[in-house]
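Missing here is one protein chain; the remaining ones are kept as they sit in the complex.
A and B label the chains in the order they appear, each numbered from 1.
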Amino acid sequence: MTLNLRPLLSSLLRSRTGAILVALQITIALAVMVNAVWIVSQRIADIEQPTGIDDDDTFVVAIAGLGRQFDLSSALNQDITYLHGLPGIVGATATESVPLTGDGQGTELFLQPGQRGRRVDVGELQTDTQGLQTLGVSLISGRNFRPDEIQPFSKADLEQSVPEIIVTQATANALFRGANALGKVVYDGAGRPMTIIGITHDFMGPVGLGYPKYQTALYPQIPGAYGAYFLLVRTQPGRLDALMQTAEQHLARSNLNRVLFFAHPLRFYHRRMIAENRNMAIFLSTITAMILAVTCLGIFGLATYNVSTRTKQIGTRRAVGARKRDIIAYFMVENAFILSAGVVAGCALALALGYWLSVRYDLPRLDLYYLVGGVFFLWIVGELAAWQPARRAASVPPSVATRTV
Amino acid sequence: MLKMQDVSKVYRTDLIETHALRNFSLEVKSGQFVSVSGPSGSGKTTFLNVAGLLETFDTGIYHLDGQDVSRLSDDARSRMRNEKIGFIFQSFNLIPDLDIYDNVDVPLRYRRMKAAERNQRISKALELVGLGSRTKHMPSQLSGGQQQRVAIARAIAGDPALILADEPTGNLDSLMARQVMDLLEQINEMGTTIVLVTHDPELARRAQRNIHVVDGVVIDSAPYERRMAVDERAAGNSMPG
Partner (left out) sequence: MLSYYLRLASKSFRRTPGLTALMVCAIALGIGACIVTLTVYHAMAGNPIWWKNNVLYAVTMDSWDPARPFDPDNPSLAPDQLTYRDATYLMTSSIPKHKAIMTQLLGMLNGAPGQTAPIPVMTRATTGDFFPMFDVPFEYGGGWDAAADRGPEPVIVLSRAENEKLFGGSDSVGRTILWNGRQFRIVGVLGDWQPVPRFYDVVNNPFASPEDAYIPFSWGPTLQELPAGPSSGWGSTPVNNYQQFVNAEDVWIEMWVELPTAASRARMLAFMNSYWAAQRRNGRFQRPLNNHLTNVGDWLKVNHVVSNDNSILLRLAFAFLAVCLINTVGILLAKFLRRSGITGLLRALGASRSQVFYQHLVEVAVVATLGAAVGLLMGIIGLKAVQHLYSAASALDAGSTNYPALTHFDPIGIGWALALAAVSTVAAGLYPAWTIGRLPPSRYLKSQ
């Protein structure tokens, strides 16, 4: 199969316009595709971040009291007792902050009293001894809260302090930079000391309140400040829907001094949390696919046009001895030249675009593997687009050469 | 050199069946300069296509340069065209985007020749047709006669055994036409067999032998002068295929 590169190139350069237009499309398509896929991969990585808790089997019930007469503590106790009695429940706890919802509290931990020393922002989850079990979180070191360490709600002390907390590994690292955090003391905004009695695997707290996702702290407190609380309930796998319905029906009616707002599985909140990233990934993928499709159509169109306007030339070449595959090779190579020009310019544009995106939108810099992968992919797909026109060119009969119309 | 026996070619469409060649028999010996003439629609172009392996034929036997070409594959036919035949077309068929040099180069490239040998052959061919100094020119910059001479150079660059010329002077004025015919005679004197298809009696006369084709059949193969009377009689009987 003879390639005849130089004459082909000089021929291509003489009728440039169509080729330039297609090369331009390829340039833009490569730059866009590479950067879009890069962004999508980051979003997917974000979406796939593990929550660290058993959100598939956990649901949350929101309860609020009616009026000042509502005895929150006893109602809460009743609810917890009821839930523990339900077969199929693995754990239940009451809290004011619900993981993954963006609804809750964030607070700060300081290494020194008086708001001095290193400061770490954390998501705050109030819970009792059942907290770890309900969340499905395991301890790396230390221990769980003891029943006597759980602070009951006190109306006189809205921002009560706790002597012990449990933190995630991420929080411990942020505070003590790799040194052992177990047993160490940290201080809240009011300068009150808290001892770290346990360190858990990383999990997400309420999230969305401006602190890093896995920096969470468990506070041994019973909620009550807002006259409302959330019940976090974890079921055995596969039993969530039935149990949530049962619990909801019972809790809605068991106490007339309060109202049940809603009962939702945690995975709904997880889906909401990842929604923006998921949607962005979908949009980016869709538009990128469309750009690719249009570019391939452009390549196909140009190749078809070239074949249809050069039938005389094809016939002549065949007449002087070109085989069918020589003709195919001719058009595929011509297409390859155009592709390569577009791809080279596209690489430059992709890098420039990647840099601009990282600066303007504060995104990480483009990973060059994506550029290389994009080049290969576009090259292969671009050549495929010209395959059918090239085959059609090869089927032009040599007798075309002797026609005079 | 070229031996056809009872060759037939039929074009079939949904509506019509055209017998372009009917029991066509012809023998051209090596080194001969033969013209093929006949009225329009007589099958001259079909003969040329078949002879030049541009089209297949339905029945009959065709030997080209001693080889039976009836059942050759497409690739084999391409190879034969490349090595054994040189074409000269009525509308020159030069590739407009290539310069003179590259145009003559085209068939040599398909033969996978080394650059040095190609260069030598191209220069020699262009010298022979008198265009050695214009290798970088584009076809659009040349006159019709010059373009046809480039086409001739292309046809002879590969040293073919047979040259098939299809109305080579059809698009030229009389002066250029004479130049082209002189060139063809020159090439024939150097040993190449030439078959010239034309309806121009002036050209037909210049060949050593003339083959007259009517309705896809060889009527006569003798020097031209005796043709006229036969034609008039044949015209009365012939019907469009």
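Everything below uses one rule, namely that contacts are C-beta pairs under 8 Å (C-beta built on N, C-alpha and C of every residue); 3 or more make two chains touch, one makes a residue touch a chain.
Please read these numbers as outputs of a predicted model, since none were measured by experiment.
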Which one, A:Y269, A:Y330 or A:Y370, makes contact with the chain that was left out?
A:Y269
With the full complex in mind, choose from A:L13, A:V185, A:A242 or A:V294 the residue touching the hidden chain.
A:V294
Full-complex contact with the absent chain, from A:I47, A:V259 or A:A345
A:V259
Residue ranges of chain A at the interface with the undisplayed chain
17-18, 21-22, 24-25, 28-29, 32, 36, 39, 62, 64, 66-68, 114-115, 155-160, 189-191, 209, 225-226, 228, 252, 259, 261-262, 264, 268-269, 271-272, 275-276, 278-280, 282-284, 287, 290-291, 294-295, 297-298, 301-302, 305, 308-309, 312, 357, 361-362, 404-405
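Assume only the chains that are shown with their structure count from here on.
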Touching residues of chain B toward chain A in the complex: what are they?
45, 48-49, 52-55, 74-75, 78-79, 81-83, 87, 89-91, 93, 95, 97-99, 102, 105-107, 109-112, 154, 166
Residue numbers of chain A touching chain B in their complex, please.
2, 4, 7, 10-12, 14-15, 312-313, 315-324, 326, 397-399, 401-402, 404
